[in-house]
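Here it is, the structure in full.
Note that one protein chain of the assembly has been removed; the remaining protein chains are unaltered in position.
As written, the chains take the letters A and B, and residue 1 is the first residue of each chain.
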């Protein structure tokens, strides 16, 4: 995996050279955090959700994040407008189906997005992805109760949806339908904070903006994200001091850290 | 009050065993903070406000927070849908009437909620509660200028409204209409940050989700909240370092800390 590590480090370095604009239609809970994470990883955030401007805004962007964490009908309309324009322009769309499985609105909207938009990467927890794939997930609020944890199942889902699927958990699983990779970077502190899944999605979007092999982009992003968490954890005495250290570490990461620290394994059957 | 302390500690421990889902319809300013506080106290947060999904979401929840801090008409509709479903299902509803008294919209909406919903606990500052009770409060923005500080008055209001009333301030007052308790935990740093009242409401909801004696739940929650603030204050050199330490302390609290540290006095006349 040494070559993989170097590839990830090169993608990471490109983010900081190109500072791509990442257009977010995301939830109210995490907007501040994901804007900061976008900056710390080396990209530039913009949050804009008015139907009147999303098509214009996404045309300036390197990637589009659609995150349904606090969904309402007017946002759905804007998400489709932005997503369709992004597709037309070749701007990668990264979908975070927060809480799919918990309510019909979230499940059906996510399914419509998978059907009607070209999604570069979908990132969810095991319950969200299992629910959307019809393989029996259980989601309570935004937490995964039961879900998909098997590499072969993730591979199958990615092939069915014809997109890159990233299932985050203790070991993240990422597949493009041909290969499936496991990412072993990360730290339990990430589960003690709100919005860390949404932040991971944002980092995937920053990687996808500069690397159109989306399997590489998504797995590299999650490994880099997890690496920063590992580096932050030793300095933390609780979730809030961890969050502060994590943000600082994301900012202070170098390509050399990334090349040396990411742990990605090939789990393709 | 040693038995009271042990009761509070047992309720606190149950939150961490049961990790109840706390459904919030809350304001945009505090969403991130209250989601984190929900997690740090040991429960699980979800923010959802679309009329199309609130009834479904609240059916998964252990408690519902209704907080009117950034109120608009569409949110009012969703709040009543969620609140009525919560009432039908026996899910406790905790109301935070942010800014009641400052504008007619906030005052009238809060009064309608007190009239049309079964509220388990209402938590406000002295000005908000005084305004709503018709006893002459003055609220400027979201700050209490004049309000109710007398235990007997709080008891009377709780009896009139037939709900648990929690008035937070230097000494918090909590009554169910029969008894009135004073909570002496807390720290002045809590007044130097936005949203600490909203965070206290969230902690009350986490307690109410696992303890349906709402006098015990509300007073135990406020004492626990204040205890974490006390533990955090010595490490702080300003409000932001206090906030970080406070969140870490909430997370690191044990049932033993709670049993040893909460200070609740019976002020029943």
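Keep this in mind: contacts are C-beta pairs under 8 Å (C-beta built on N, C-alpha and C of every residue); 3 or more make two chains touch, one makes a residue touch a chain.
On a predicted model such as this, the values are computed, not experimentally measured, just so you know.
Asks: Just one of A:67, A:224 or A:249 touches the chain that is missing; which is it?
Replies: That would be A:249, which touches the missing chain.
Asks: Of B:2, B:104 or B:234, which one is in contact with the hidden chain?
Replies: B:104
Asks: Would you write out the residues of subunit A that touch the absent chain, in ascending order?
Replies: 21, 23, 28, 31-32, 35-36, 38-40, 44-50, 52-53, 56-57, 60-61, 243-249, 251-252
Asks: Mind listing the subunit B residues that contact the chain we can't see here?
Replies: 27-30, 32-33, 69-73, 99, 102-106, 140-143, 192-195, 237-241, 244
Note that in this section only the chains that are shown with their structure count from here on.
Asks: Round to the nearest whole Å and give the separation of the Cα centres of subunit A and subunit B.
Replies: Distance between chain centres, rounded to whole Å: 33 Å.
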